[in-house]
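Pasting a structure below so you can have a look.
In this view, the complex is presented without one of its protein chains, the others remaining in place.
For chain A:
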Amino acid sequence: MAEEKKLKLSNTVLPSESMKVVAESMGIAQIQEETCQLLTDEVSYRIKEIAQDALKFMHMGKRQKLTTSDIDYALKLKNVEPLYGFHAQEFIPFRFASGGGRELYFYEEKEVDLSDIINTPLPRVPLDVCLKAHWLSIEGCQPAIPENPPPAPKEQQKAEATEPLKSAKPGQEEDGPLKGKGQGAAPADGKGKEKKAPPLLEGAPLRLKPRSIHELSVEQQLYYKEITEACVGSCEAKRAEALQSIATDPGLYQMLPRFSTFISEGVRVNVVQNNLALLIYLMRMVKALMDNPTLYLEKYVHELIPAVMTCIVSRQLCLRPDVDNHWALRDFAARLVAQICKHFSTTTNNIQSRITKTFTKSWVDEKTPWTTRYGSIAGLAELGHDVIKTLILPRLQQEGERIRSVLDGPVLSNIDRIGADHVQSLLLKHCAPVLAKLRLPPDNQDAYRAEFGSLGPLLCSHVVKARAQAALQAQQVNRTTLTITQPRPTLTLSQAPQPGPRTPGLLKVPGSIALPVQTLVSARAAAPPQPSPPPTKFIVMSSSSASSTQQGRAKEAPLPILLQPLPHPLPPPHLEAVPSVGGNRKLGIAPLQLQGLQKLTAPSPPDLAPLSLRLNAVAHLPVFSLHPGVRRQEPRCGRWSPRSRSHSNHPGEWPT
């Protein structure tokens, strides 16, 4: 087939009509058919010859695109005068015209006003050629810097996460000779686990997290430290740079477990502290991680979802709920959850249906406070129009009554009032566009009142507004709408028993997602013995690590165990290394960084002895110090991508 095409191409000759047209344009009216034929053959041959020579210039110029200058040089070879001024902006500069049964292609030449050209400001001078050096490989190992391709491409990460058995072997073989640091270990270990417990494989892909000792290079440790500090620090400019680095750097794959734990632990601690600012920063980190095109987060979703969900539905997120705008955080986190659902929900993990279930449960509950109610609705609404249609619209009437009772009734609490107000505007905001699509144009106040109760009239006016801005709205809706393919909302509502051993897993995990929130929130109210409000930073550490183990176990153990306070594991030996950190704000975060830095292992496994990890770290470090300083220096400089990139001498040096 391809050969045929080639053959055809090599036999192509110009049509003899072209010769006639050219002759006519030269003023020769009558030209014989035979002459035309001869001319066609000759011209076709010449054109091919020139094309062949031009191709040589292209190849010798190490390009893959033929340029007009290549043709010029080829013409020069044949002693033909080159085509002057043939540097068109467009790829094909010809215009097409037809009329009177004839088709014509012509070269459009507009009249140029010289004064226009003179008066236009000069374009920017193009940057001069310069040299830039980076390490492509250090003793056969490719450093993860922006200049190099990512160590593990997204497809491979995805394959590891979704098909660990298939990817385990090639991963091992590939990484083995490369001495990839911990790169091959993750899939290999995942595979080992599968062998031991094959029945767990079904329906529990969330368990396939890396269970090996991860080693981070010194540069990576420094990077992690700086990035996490910048992300939760006080300098907004630094934070923007750090977030940009997270969202764009290709080499973060190795650090994902650490970032994921950092975020989940950070949320856990700061929810208790009601530190709204830090929660927002952490959510922005999640967003940046999600935005990084080289990362596949599937393996860490189990840690991220509870953290994000906490920020949506937590009863209290800030110290002054009446003043602070924690609603924005809830909205932002709700969008994040929707994004997670869109990316990672599959028929096996059912993330979306489980999330919907969690939201619905807390919304339906009569005693749910207004803040949580707001979060649940926002979370549901962000999941798309179908979810709004099936889950929110039927409850509008009921919800309207509740809102009215708070807004119109005696003022019991200002906070409740604000909450109800926000819930109302949220409902109106999300439901109006959906209703505008569902219902036919004549919008009748009474019909709305009949269907949606007290919210009806307001809804009606919003729907009318929505229709008015239909075009604009449609675009926005399209942008936010998520295509929900498999987990149909009807399924999520029905308590259909899932077959086999999957049922407990399915029912349990949403519980464990919601649970840390509740324990932590109730920790403030009832003050149970374990996660008591921290008098010193050390207790924050231990409580966070304890709850991390709690959660780690929770995924494997049946539900009852989750509620029992677990005995504290080994006291972390590096506690004494924690420097004193002043200020209440940083309380939860500072020790966490140190933890991440010193614990050179994957954070998830609860049963790894911290002592051995420390030894590992110590044994690992001197290896680097033995290296000549010069050699390590440069890649490290390169690693400081966000700042060095934006402030380098040649700002526009990377063509995008």
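Assume a contact is a pair of C-beta atoms (placed from the backbone, for glycine too) under 8 Å apart; a residue touches a chain by one contact, two chains touch by 3 or more; residues count from 1.
Quick note on the criterion: contacts and distances are computed from a predicted model.
*Asks:* UniProt names the one chain left off this complex as which of "Protein TRANSPORT INHIBITOR RESPONSE 1", "Cysteine dioxygenase", "Transcription initiation factor TFIID subunit 5" or "Phospholipid-transporting ATPase"?
*Replies:* Answer from the UniProt record of the missing subunit chain: "Transcription initiation factor TFIID subunit 5".
*Asks:* From the list A:I138, A:L222, A:A277 or A:I415, pick the residue that touches the absent chain.
*Replies:* Residue touching the chain left out of view: A:I138.
*Asks:* Looking at the full complex, which residue from A:I28, A:I47 or A:M60 touches the chain that isn't shown here?
*Replies:* Of the listed residues, the one touching the omitted chain is A:M60.
*Asks:* Can you say which of A:V43, A:L77 or A:I415 touches the chain missing from this structure?
*Replies:* A:L77
*Asks:* Need a quick check: the contact residues on chain A for the chain that isn't drawn.
*Replies:* 56-57, 59-65, 69, 73, 77, 126-141, 147, 149, 177, 628, 630-631, 650, 652-655
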